[in-house]
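Note sheet for the following structure.
With one protein chain held back, the other chains of the complex are shown just where they sit.
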Amino acid sequence: MRDAPLPVALAVFAGLGLVPFVLGDYWTGQLARYVLFGLFAMSLALVWGRAGILCFGQAMFFGIGGYAMATVTLGTFAAVPFTAALPALVLAVAVAAAAALLVALFLFWGAGIGGAYLAAVTLALAAILEQAVRGWYGLGADNGLSGVPPLPLGDNPWDPRPIYFVVLAVAAAVYFGLLALLESRFGTLLTALRTNPERLAHLGYSVVALRVAVFTLGGAIAGLAGALFVATDAFASPSLIGFALSAEVLIWVALGGRSVLLAAFLAAILIRVAEAYLSETLGPWWLLTLGTLFMVSVAAVPNGVLATPLLWLQGRLRRTS
Amino acid sequence: MALLQLTDVRRWFGGVRAVDGVDLRLERGELRALIGPNGCGKSTLFNLISGTLRPTAGHILFNDRDITGLPPHRIARLGLRRKFQVAAVFDDLSVDDNLRVAARTKRAAVSTDALLGRLGLSGRRSVLAGVLSHGERQWLEIGMVLAAAPRLLLLDEPTAGMTVRETDATVDLIRAIASSGDVAVLVIEHDVGFLERLDCAVTVMAKGRILRSGSLANVRADEQVRSLYFGTAA
Partner (left out) sequence: MGAFLTWAPLLLDALSFVLVLALVALGLVVIFGLMGVINLAHGELFMLGAYTVVLAVGWGVPFWLAVVLAPIAVGAVGWLVEVLLIRRLAARPLDTILATWGLAIVLQQAAVLAFGPGSRSVARPTDATVTFAGISYPAYRLELMAIAALVLVATMALFARTRVGLRARAAIADPDMAAALGVNVRRVRAQSFVLGAALAGLAGALVAPIISVDPHMGFGFLVPAFLSILAGGGVSLGGVLGGAAIIGGADSLLGHWMSPVVSQIVVFLIAIVAIRLRAARAAGS
């Protein structure tokens, strides 16, 4: 199972690297957020598209990473002895990964659950977490936590370019890192796991361990995206942790193509850009259009609108080489 | 000690006694066929031995270890491999990768090249398993259960849906595996022609119990078995 052709991936990241030189500061700052949503979408493409775990609550880990980053850098909890950005980021990723590990153990232990049951349980977990955050005054309840310090990059905190380049570099590093991982034996096992978990178990592999591993990795990446997002946006809100964002990321990944990381990444960015341009002029028609596109693509282009041409190109390139 | 020993194994689903007190012994390197009418509990018995299902009661010893209630991957690691009735291969992986995953260790216990040659799949090694023909899929799965040098193979209707020529080749393959003496094989089959050519000991199951064991000729001569299983065929 391959991802997008390498030249395409390189072109995408290079092209995104040129954006600040073409567009103004406002769009550069917005695009930094969209790239982080793209990174978040990659985490779901890994868990759902590559490992076959349809998670309806992926925003849990995005939000946990975000809130961890916000509370540590704001010094909300006295128990955490530091407020510096870098250790905060590391801690945020670790907390999100730990949360994902716990959820994964609960979901997959023993015979485990899958399909509709897994979707329902992850949906309910995300709803619970959102309710808990909305009712937790230490975390700002409904108002969230504002004034989260930006990453210490350069002297001018109003210049969005440094953060944009950092965010883009992180996204590229994660993408190519995951690519290497998926090309390794672990990637082969994930494909086997998605195709036929029962067969894999009867060949001596612990399906539980594989699922827990990939789910935890996905949670860590989502947490990383969330932590960077909150630092970029200076704001952690309950809407980052709940069901609504979980459903949104699912739409991005399904529309782009669940099994191709680059397609999921790009779809998240493109849909957010389109939303920024169109939601004001289209009003309620925007969501209607997105919903229709989503519904039609699931029925007619199950591999995804972006992934289908990317995979076709990949096939042609491999045949000619 | 026997390689596989089942003692009074039972599995009930609610009030249905799918497997109702089975004792079975399989020696090292032995080839044996398990037959019986539909719903007699053969497949449930395979599920119990391979760990898909937990027995309601009874004990299963494999290679002197109690494997009762162990999960499938732990049982597989002890050298017990199972082939499913509907060929279970990884459609999105190449034939090569299917065998590599099946071998588990980096240095395959059985050379992949030799295995591919034996299965007649040498020319198909980089093809995705999803595009293989029905017979090729069955052979690939047999290759997969052989790849890690198992001690015991459970084969569930390995020739289901095969052409006559494919069936013949499969019989030869199974006989070759068993004659090496290292691997015991327990095979579920319906087809009497297949059983004749396999020429091995036969165990007959009915209503969740073992009815008879012996050579095919003896079993076929048995009145109870005739009425139950061979019916008009014999």
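Chains here go by letter, A and B, matching the order in which they are written, and residues are numbered from 1 within each.
One rule holds for everything that comes next: a residue touches a chain if its C-beta (ideal position, glycine included) is under 8 Å from a C-beta of that chain, and two chains touch if they have at least 3 such contacts.
Note that the structure is a prediction, hence the values are computed from the model and not measured.
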Discussion item. Can you say which of A:L125, A:V148 or A:L190 touches the chain missing from this structure?
Written reply: A:L125
Worksheet item: Of the residues listed, A:L193, A:L290 or A:V305, which one is in contact with the missing chain?
Response: A:L290
Worksheet entry | Missing-partner contacts on chain A, residue numbers | 54, 106-107, 110-113, 115-117, 119-121, 123-125, 127-128, 131-132, 134-135, 247, 250-251, 254, 284-285, 287-288, 290-296, 298-300, 302
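The rule is short, and it goes like this: only the chains that are shown with their structure count from here on.
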Discussion item. Measuring centre to centre with CA averages, how many angstrom lie between chain A and chain B?
Written reply: 43
Discussion item. So in the complex, the part of chain B that touches chain A is made up of which residues?
Written reply: 50, 52, 71-73, 76-77, 81-82, 84, 88-93, 97, 100-102, 104, 144, 148
Practice prompt. In the complex, go through chain A and note every residue touching chain B.
Written response: 1, 188-189, 191-192, 194-196, 198-207
